[in-house]
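I am attaching a structure below and will ask some questions about it afterwards.
Heads up, one of the protein chains got dropped from this complex, but the rest are sitting where they should.
So, chain A:
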Amino acid sequence: MSRVLDLTRQSAAGLRLLVALTVLLGLVYPAVLLGVGQLVPGRANGSLITLDGRTTGSSLIGQQFGTDDDPASQLPWFQPRPSAAGTGYDPQSSGASNLGPNNADLVKTIEDRRAAVASREGVEPSAVPADAVTASGSGLDPDISPAYAQLQVARVARERGLPVAQVEQLVEQNTHGRDLGFIGEPSVDVVTLNADLARLGSPQG
């Protein structure tokens, strides 16, 4: 058989096989998993959270709390990390800054952020942890480090007229140690933490 003819014959068999495999691996397999997923609907549907009966997003996906244009609007909330996803925490545009480790613009941005956080919290610039001045890989990081959370406790308590101890307790409740005690890093979920704050009522009201 000529090579070209054989290649055509093999391709034709390949196409038929591909269509059949597409049904098995591309339709049946994910459909079965959709069924299995509904046995754990909360997780399979994105760990959505509700506040006063309305869904306010996912506990896994970070949000903006207040806007950069109106810094005062940010003060009653624990602030998440800087985000490179769209204009910030936009799940339609996930991603990182992708700036290199010696990129001059990135160094400047980090220094500006450090000064801004230090002045917002009224602490020395050297007290600001790394996660507070860097953007995450996804741009949707729901977490901050326990150190960054601790840095924000006094300001949030003051803005909301809450006892510091109560805010500290909420931080504690939303802190996750390393998985199984050794995988990954300790973290504080800003989304669930701020949801708990919101449940206590609006600031000073």
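Just so it is clear, a contact is a pair of C-beta atoms (placed from the backbone, for glycine too) under 8 Å apart; a residue touches a chain by one contact, two chains touch by 3 or more; residues count from 1.
What we mean here is this: contacts and distances are computed from a predicted model.
K.L.:
The chain dropped from view, which UniProt name applies: "TRAP transporter small permease protein", "Sulfur carrier protein", "Cytochrome ubiquinol oxidase subunit II" or "Potassium-transporting ATPase potassium-binding subunit"?
P.N.:
Matching the unshown chain against "TRAP transporter small permease protein", "Sulfur carrier protein", "Cytochrome ubiquinol oxidase subunit II" or "Potassium-transporting ATPase potassium-binding subunit" yields "Potassium-transporting ATPase potassium-binding subunit".
K.L.:
One chain is left out of this view; which of A:Ala118, A:Val153, A:Val167 or A:Ala195 touches it in the full complex?
P.N.:
Only one of A:Ala118, A:Val153, A:Val167 or A:Ala195 touches the chain omitted from view, namely A:Ala195.
K.L.:
Looking at the full complex, which residue from A:Leu21, A:Val164 or A:Leu200 touches the chain that isn't shown here?
P.N.:
Reading the full complex, the residue touching the unseen chain is A:Leu21.
K.L.:
Even though one chain is hidden, which residues of chain A still touch it in the full complex?
P.N.:
Residues 3, 6-22, 24-27, 29-30, 32-34, 36-37, 40, 43-47, 51, 54-58, 60-67, 73, 77, 81, 85, 89-104, 106-107, 110-111, 114, 128-131, 133-145, 176-187, 191, 194-195, 198 of chain A touch the chain that is not shown.
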